[in-house]
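This part shows chain A:
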Amino acid sequence: MTALGALFYLLSAVMLAAAALAATRRNPIHAVCCAVIAFLASAGVFVTLGAPLPGALQVVVYAGAIMVLFLFIIMLLGLPVGKGMVPAARLVAPGVFAAATLTALFSLIAMDPAGRISLQAATAAPAAVGVVLFGDYWLAVEAVSLLLFAALAAVLLLGKARQESPKGGNPA
Partner candidate 1 sequence: MTDILLGILVMLVRMAVVLAVVFGLAAYMILVERKLLGRFQVRYGPNRVGLFGLLQPIADGLKMLLKEDIVPDGVDRRIFLVAPAIVAGAALFAFAVVPFGPTFTLFGRPVPQVITDTDVGLLLIFGLSSLAVYGVALGGWTSDNKYSLLGGVRGAAQMISYELALGLALVPVAMTAHSLNLTDIVNAQARLPFAIAQPVAFLIFIISSLAETNRIPFDLPEAENELQAGFHTEYSGMRFALFFVGEYVNMILLGSVTAIFFLGGWHGPFLPPILWFGLKVLAVPVFLIWTRASLPRLRYDQLMALGWKCLVPLGLANILVTGALLAAGL
Partner candidate 2 sequence: MEDKKDKPGLLREVLDGASGLVGSYAATLTHLFRKPVTEQYPDYKRPMPARTRGRIILTRSPDGNERCVACYLCSGACPVNCISMQSEEGPDGRRRAAWFRINFARCIYCGLCEEACPTLAIQLTPEFAFCKDAIEDFVYEKEDLLVDHGGKDAEYDFYAHAGVAAGRPKGEHIGEDEPVDVKSILP
């Protein structure tokens, strides 16, 4: 095994362990921390596969933005802090769902034995990704952005509806 291979398996082990902990912790903050570790480890896995772009995006989008929002909401709500593990009964449904997803993923990988196509896509340079994304799939990108815009407008509307009186709100 090469040094890179060893690193790959190490990071994968960390990722799996952190993901398992994230799924079973009752303390929400601990779960979020474990999820962040899992995302960072997966970013590392991407880098060891020679695909720095997905790795960087993993850090920026998942670890750096989405999980921060999770953390922020948990801190803001002040949820009661549980201890130990989630009871096993509550893990059944998510477990089944995760198993189904995993099966689908493995069957996809089985269709592409050496993982050439997916790996090639993952290791693409940022410029090439941009060309494909905004060239071939521009319609999908626009559709997603429209969706986000709609969500933004809806949130603004919902947030504004509360403040009926112009006085008394904050001046800024």
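Before moving on, here are some points about what is shown:
Here, a residue touches a chain if its C-beta (ideal position, glycine included) is under 8 Å from a C-beta of that chain, and two chains touch if they have at least 3 such contacts; residues count from 1.
The set was built so that all candidates are chains of the complex that A comes from, given by their letters.
As the structure is a prediction and not an experimental result, all values here were calculated from the model.
Taking any copy into account, the candidate from 1 or 2 that touches chain A in the complex is 1. Those residues of chain A lying in contact with candidate 1 across their complex are 27, 29-30, 33, 36, 52-53, 55-57, 59-60, 63-65, 68-69, 71-72, 75-76, 125-127, 170, 172.
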